[in-house]
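Here the complex is missing one protein chain, while the rest keep their positions.
Labels for the chains are A and B, by order of writing; each one numbers its residues from 1.
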Amino acid sequence: MTSVTYHDVRLMEPAKTRNYLNVDYGFFSWLLTKDHKRIAILYMISISVMFILGGFFAMMMRLELLTPQGDLLTSDTYNRFFTLHGIIMIFFFLIPSIPAVLGNFLLPLMLGAKDLAFPRINLLSWYLYIIGAFVGLVVIITGGVDTGWTFYTPFSTQYSNTHVFGTTLGAFIVGFSSILTGLNFLVTVHRMRAPGLTWFRLPLFVWAIYATSIVQLLATPVLAITLVMLMFERVAHVGIFDPALGGDPLLYQHMFWFYSHPAVYIMILPGMGVASEVVAAFTRKKIFGYKFVAFSSLAIAFLGFLVWAHHMFVAGISVYSAMIFSFLSMFVAVPSAIKVFNWTATLYKGSVSWQTPMLYILGFIGLFTIGGVTGIFLASLGIDVHVTDTYFVVAHFHYIMVGGAVMAYFAGLHYWWPKITGRMYPEWWARLAALLVFIGFNLTFFPQFILGYVGMPRRYHAYAPEFQVLNVMSTAGASVLAVGYLLPLIYLLWSLRFGPKAGPNPWGAVGLEWATTSPPPKDNFHETPAVTWDAYDYPAFLTAMGETQHV
Amino acid sequence: MSEHPHEPLHYVAPMWMYITVFLSLLVLTGLTVFAAQHDLGVMNTPVALAIATVKASLVILFFMHVFHSTRLTWVVIIASFLWLGVLFVLTFADYLTRTWGLQ
Partner (left out) sequence: MSDAPLHGDEHEHHPFLQHHFEDMGQQHEASTLGMWMFLATEILFFGGLFLAYAVYRTTYEQAWVAGAQLQNLKLGTINTAVLISSSLTMALAVHYAQLGRRLATFYCLVGTLLLGSGFLIIKGIEYHAHFVEGLLPGPYFTWHGPMAPKVELFMTFYFSMTGLHALHMIIGAGLLVWFMWRTWRGHFGPEYFSPVEIMGLYWHFVDIVWIFLFPLLYLIGRHA
């Protein structure tokens, strides 16, 4: 199937059908909604605002790093900026992103359900996010925090003069948003699948969200209690984590990373789920090795809990436990690699079309692989001693988080945009933006691998002069990247009013979400569907839908 | 309908079950206090934790009806304790080996 054209779409609106967007108007119909689709949109707006804020801090950092001297920002300010960049991007953008926006919108649709299991708890999740974000914003306005997003003790508990308590409180609150979302998703997948929708007929996006939800459910509470102990220590100074009082700062790190390593899998697993959907749709094939991909999601979720101390190799843990964690960290790469192999095998002899979602996902596969492979370098103890706390690590995680997760989020946004809004985005502008993102991203972060390897440490506002050329390249890349991110903001908003209207299945893809109108009605389906087709089974699905061509 | 029927919990436990579990819990409480007041060497702590585990199991299996619950409920409970176990085991893997190889 080649690209879709919309030249013959009528611009005259037919009688408006009722869908979840126009069934109710008014402020409170949105703020008190229990509709998972509206809650997804509330999240979409909120995290976009936080993304821009986090990006602002990144831009300031990159501007400072144009010159070796610390001349734009004082070191104190720079410390606050990299801390806030990390906190905002991780807790307020990446962790919610795909689950809270795409997961919320799509999960009931993909399962053939009317809503999630607990719609009011879903709304509560969003409010907790907003309250946590509000606390964070107050912290930022009143001076921010400078401990790094990792809040290592005893600096955070004893010596920092910034708003540690407020920031950890904000993170604590937003953590419960994440926990409740995960809980909701797990119960929904277990108890609300449509008739005929067995586990192995589920879209792989659902498997990925399911695995993510397990991680959210079981890891986040440990972060919560760790932050509570941190807040207590900050106030009472009893020595839970302070070595001068007999405490162990490594205990803090163990507990912090028990969450924060699985957290990175919360950030990447949903992106992998999007990748499976997009690859299947734009090759018109079922995913090669469906069960391998499904089980790999679960394996990543489980194994991701066993590797946390690779963040502590030089912190003072015993070398014997370091060896255990090193081995486990290499092992966790295996299921991710299995997925990459399976997506690649799906591409082989597929009928590939190059729409924007596919462009983003192809970028995702390549960049995630680079990021993941450099993770293996870091898992190796000898190499880690050399490059830890350098820009090598910074490049590694940005390849996965930005080259991986953010690109997957954009892929998903574009792929499901017609379903969510009933409008198509402008394809050529979107492709341009995708290209700018890809170029800008690589120009920003590839030099950082080199910088780290030759010894530039992270979290410093000044650096040795020989590092300047690569830093200038990196900042130039960041500017291109910024343009690449700005464009979708503009054209996606534009499309809401002027984009061509989309039919129920503009991509001709397989999945229950494509079996209902774009946008869907409030209760998702006019009749509860019964599933008789396997995942990505194009002929069976299209027959069931009674169509021989899409749109 | 989904593959499995949606039936509310129909199992109604008999009264003697509740009373028996209650009395057992009180007895075990007395037992743990009694054991704590005797020197069992290194076994004091394991004994105390074992008794606590038995008490907790009684509450879980009978007061919380897990004995008659779905397999999924069992999976959730076991998984939680398993994950907690991972937290303990891998953290202590560091603490217990820090002095290995040192004089």
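Before moving on, here are some points about what is shown:
The definition used in the following text is that contacts are C-beta pairs under 8 Å (C-beta built on N, C-alpha and C of every residue); 3 or more make two chains touch, one makes a residue touch a chain.
Computed from a predicted structure; not experimentally measured.
Within the full complex, the chain left out of the display is in contact with A, B.
Shown as candidates are A:Leu197, A:Leu218, A:Val332 or A:Ala509; the residue that touches the absent chain is A:Leu218. Although one chain is hidden here, its contacts on subunit B can still be listed: residues 1-2, 5-9, 12-13, 15, 18-19, 21-22, 25-26, 29, 32-33, 36-40, 44-45, 48-49, 51-52, 55-56, 59-60, 63-64, 70, 72-73, 76-77, 79-81, 83-84, 87-88, 91-92, 95.
For subunit A, the residues touching the chain absent from view are 18, 23, 113-119, 179, 183-184, 186-187, 190-192, 217-222, 224-226, 228-229, 232, 235-240, 245-248, 251, 255, 521-523, 526-528.
By definition in this document, only the chains that are shown with their structure count from here on.
Residues 1-3, 72, 79-80, 83, 86-87, 90-91, 93-95, 97-98, 100 of subunit B touch subunit A in their complex. Contacts from subunit A toward subunit B in the complex involve residues 190-191, 193-195, 198, 218, 222, 250-251, 254, 258, 305-306, 308-309, 317-318, 320-321, 324-325.
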